[in-house]
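Apart from one protein chain that is not included, each protein chain of the complex appears where it belongs.
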Amino acid sequence: MDRLALLRRMMLIRSFESALAKRRDHGFQLLSSGAEGVAVGLCDALRNEDQLLCSGRSIAPSLARGLDPGAVMAELLGRIAGPNRGKAGRGHMAQPAAGFFGAHAVVGGNLAIAAGVALALQQRRSTAISVCVFGDGACGSGALHETLNIAALWKLPLLLVCDNNQIAIATPREQALAAARLSDLAAPFGIAAVTVDGTDVISVRDSATGLIANIRAGQGPGFLECISERFFSHSTATRETRSAAEMEVVWSRCPILRLTGQLRAEGVLASGAMEELQHDTDRQVLHAIAFAEASPFPNSAEALSHVD
Amino acid sequence: MDRLALLRRMMLIRSFESALAKRRDHGFQLLSSGAEGVAVGLCDALRNEDQLLCSGRSIAPSLARGLDPGAVMAELLGRIAGPNRGKAGRGHMAQPAAGFFGAHAVVGGNLAIAAGVALALQQRRSTAISVCVFGDGACGSGALHETLNIAALWKLPLLLVCDNNQIAIATPREQALAAARLSDLAAPFGIAAVTVDGTDVISVRDSATGLIANIRAGQGPGFLECISERFFSHSTATRETRSAAEMEVVWSRCPILRLTGQLRAEGVLASGAMEELQHDTDRQVLHAIAFAEASPFPNSAEALSHVD
Amino acid sequence: MLTESVSATVKLFFREAIARAVSESMRRDDRIILLGQDAGRFGGAYKEFSGLYGEFGPDRVRDTPVAEAAMVGLGVGAAAAGLRPLVSITYMDFLMLGLDPLVNYAAKARFKTGGQITTPIVVKTTAGARGQGVAHSQCIEAWMMAVPGLKVVAPSTPADACGLLKSALTDSGPVLFVDHKRLFSTAGEVPLAESFVPIGEALVRRTGTHVTITAHSYMTRIALTAAEHLAEEGVSCEIIDLRSLAPMDVETIAQSAGRTGALLTLEEGQLTCGIGAEIAFRIRELVGPIRMARVGALRAPVSSNPVLEAACVPSADRVIGAIRRLLNN
Partner (left out) sequence: MLTESVSATVKLFFREAIARAVSESMRRDDRIILLGQDAGRFGGAYKEFSGLYGEFGPDRVRDTPVAEAAMVGLGVGAAAAGLRPLVSITYMDFLMLGLDPLVNYAAKARFKTGGQITTPIVVKTTAGARGQGVAHSQCIEAWMMAVPGLKVVAPSTPADACGLLKSALTDSGPVLFVDHKRLFSTAGEVPLAESFVPIGEALVRRTGTHVTITAHSYMTRIALTAAEHLAEEGVSCEIIDLRSLAPMDVETIAQSAGRTGALLTLEEGQLTCGIGAEIAFRIRELVGPIRMARVGALRAPVSSNPVLEAACVPSADRVIGAIRRLLNN
């Protein structure tokens, strides 16, 4: 994608989440605002046949992977037009046919699953890879260790991407993880590991591209740590615990403003272009909402369908 | 302990296991022969008030910690004079009052337990430490990662000792663990970590002593990897999978012969002394067996005692 | 005067009752520590630990990483070594990650060491459905009831939450304390004076003559709602709040069921090998062949979708229907 397309994708996610956050008819949502650069940069480094897995914070990953915003909105609002027929919501949204193997709301739970997907790809001699996005919080779980070890031993085509927004619910990352950098956790296993600024979509894309080249070459897994931000509280139903001063710093690190600034400075973004982009993405989101609202809730009989 | 005492303790363990292995009335046993140097060196660095935990391979740790050989034999033979009243056998032998918090037969299962013991000691402002011996196999488990991380964060008084006999049942350590050295696994957490030759009881003792000094000084956990050997198959009921050539190398690394050789070379061990030591320890083992055999099996009513 | 002060109560939310139980217990016994994700300054996912960090500080109220296996393991080890940890596992689904230390170590420690080691740990966890989907809604109390050496309690009111948690924190353990997402914001009277609810005693929440209903935790409220509706039709329900699932107060159930001659068991979890099956078997042994039915979740995962969640877990309507069928048989 060119940089304008990357910008547009990030703006779509932001606009999508703003509209969603205003609604009160969905229980609650986990927003990705502040971390759009991670998902969008990463997905730009992927091929169609690759599979992306993520945590319950699934909006940016699913939209960045190219899922239809209307379908994603429908899923989040519990409507049957969602890819999971509204049965999964944010926590378990998936569309494997579109390269989005899916979210999983158990922290750390998707790590070994993603390694299993990688194993299946390796076994079938595919050139595709499996990619798992997880939070800093997930790095405290034993699942990471077991997955890193086996992935390294078996040289699985697996890219582990830590979306390190530096907090897990209310626990600051330093208080939960003894490692200086989270990418250091991959080092003992001989896994190529990089830490980048996750608010820089281009760095994310380029670092991912570099790691993925090695993975596709059969050299085994890679680990990418992206330092990102969480612009809002953990979920739309959770209280914020960070101080106003802390939030100033957080908000100052906006991936969208960052790229906009660069493009402006380089003269790539004409003066009215931003407004036009904003208008476009807002309209896309309105369509998405309209699509979702036109779709009914599943019938209660669906409670017993697809069980066995 | 002086080196003669260390030698004697190692010989006691070897002699104990030889006698035990000849019996057929105990199901099976996990022998420590080849790794006596780890347990004996380590325990020499401990104080009475410290607590030792280990895996199901519990003979060397319990005897090195100073448990009565008769009581240990009774436990292994299922007799009521064992510290656990014969209810636990090899897998769960314990005598906390003697500083042996106990074995636990779930691989990796004692790691977090040991950290919990360390937490209790820290909370009570004790100067005692908690020590956990586990195998190379346990290093594949997520429990290690979670324990290292929390122990480092909370600066727990915990020494993790990997008795790396380079094999888990039949799986060579290189095939199960991607790390170059197992002590490397502690590095990302900022934990002091050392690898020593586990067949050198003096190195083990000295390295443990160094790490423990830091731990007692409140600097947080330490990690000691001891490269040891497993002289026999995984258990007395398991088939050996290593080749004769491999076993030649394994047997060449005997901690007892090594120390004997040193002491001989230095003239510390007089010519007839070895025979005398051997005679002593063999007699001690005979007494242990006699003690155990004099003790009855528990009554079947014990099956329901100590449950709640 | 005396009776008045004895029966004096204060109205608390369920979540406040938990915080109060922990606070009173921690004041009394300095071996009690609290470990949990965001249990400290944040005060717990449902504010059920609110104020504890301020009162007892970071040494006794510890935030942990997201590492359920180690959280339970550390708690168990610390208990074995003399502390009395309260470990909070946010959702019961994630208790699965900590079953090894709880089941394979804690529940067996006393037995396997011939009484040398006890593990006075309380693991608190939150069960039940409230819009959070397949991996945040499960009720696996029945599994835990089947673990010898483990006690399981599951209160339905603030008073019982407070009293049972306090008992659990003095028990020789291990104890699993199960609460419910839909209970934290319910209110109720709690004795002003420090008071304990013994583990192992059920409570008749409503007396009745036609049918005995057993329930625990949030389902007790569903049962009460159903009973009110049925009362209008002239059906009189006796409701037994189990409170303690292991050990279970089978005698109280048997007495009631023997009187009413009909038993309906209600649980939010799966019916298969569930609490209802167990109660039914034991009541049949004690009381003989009376009419029995059980109500529980459909055999399906619990979706976060409001329509599907409501269809899956028991409602007052389903209980009413089941009782009508039971009594018309």
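Side notes on the structure shown:
A, B and C are the chain letters, set down in written order, and residue numbers restart from 1 in every chain.
Note that a residue touches a chain if its C-beta (ideal position, glycine included) is under 8 Å from a C-beta of that chain, and two chains touch if they have at least 3 such contacts.
What you see is a predicted model, and the numbers here were worked out from it, not measured in a lab.
Contacts of the undrawn chain with the visible chains, over the full complex, involve A, B, C.
Taking the complete complex into account, C:Ala135 is the one of C:Ala21, C:Val87, C:Ala135 or C:Ala168 that touches the chain left out.
For the chain left out of this panel, the touching residue among B:Ala21, B:Ala176 or B:Ala273 is B:Ala176.
Summary of contacts with the chain left out: across B:Leu42, B:Ala94, B:Val107 or B:Ala292, the touching residue is B:Val107. From the options C:Pro65, C:Gly131, C:Pro174 or C:Gly269, the residue with contact to the chain not on display is C:Gly269. Annotation for chain C: contacts to the undisplayed chain at residues 69, 93-94, 96-97, 99-100, 103-105, 107-108, 111-112, 133-135, 138, 140, 142-143, 145-149, 246, 269-270, 272-278, 280-281, 284, 289, 292, 294, 298-301, 303.
For chain A, the residues touching the absent chain in the complete assembly are 51, 83-85, 87-88, 92, 94-97, 101-102, 104, 106, 109, 111-121, 123-124, 130, 142-143, 146-147, 149-150, 153-154, 305-308.
Residues of chain B in contact with the chain left out of this view: 27-28, 78, 86-92, 104-109, 137-138, 140-142, 168-171, 175-177, 241, 297-304, 307.
Just so we're on the same page, only the chains that are shown with their structure count from here on.
Chain contact topology: the protein chains form a complete graph, every chain touching every other one. Using the mean of the Cα atoms as each chain's centre, the chain most removed from chain A is B.
In whole angstrom, the spacing between the mean C-alpha positions of chain A and chain B is 45.
In whole angstrom, the spacing between the mean C-alpha positions of chain A and chain C is 36. Here the spacing of chain B and chain C, counted between their Cα centres, is 41 Å. Annotation for chain A: residues 140-142, 175-177 touch two or more other chains. Shown for chain C are the residues in touch with two or more other chains, namely 64-65, 67, 69-70.
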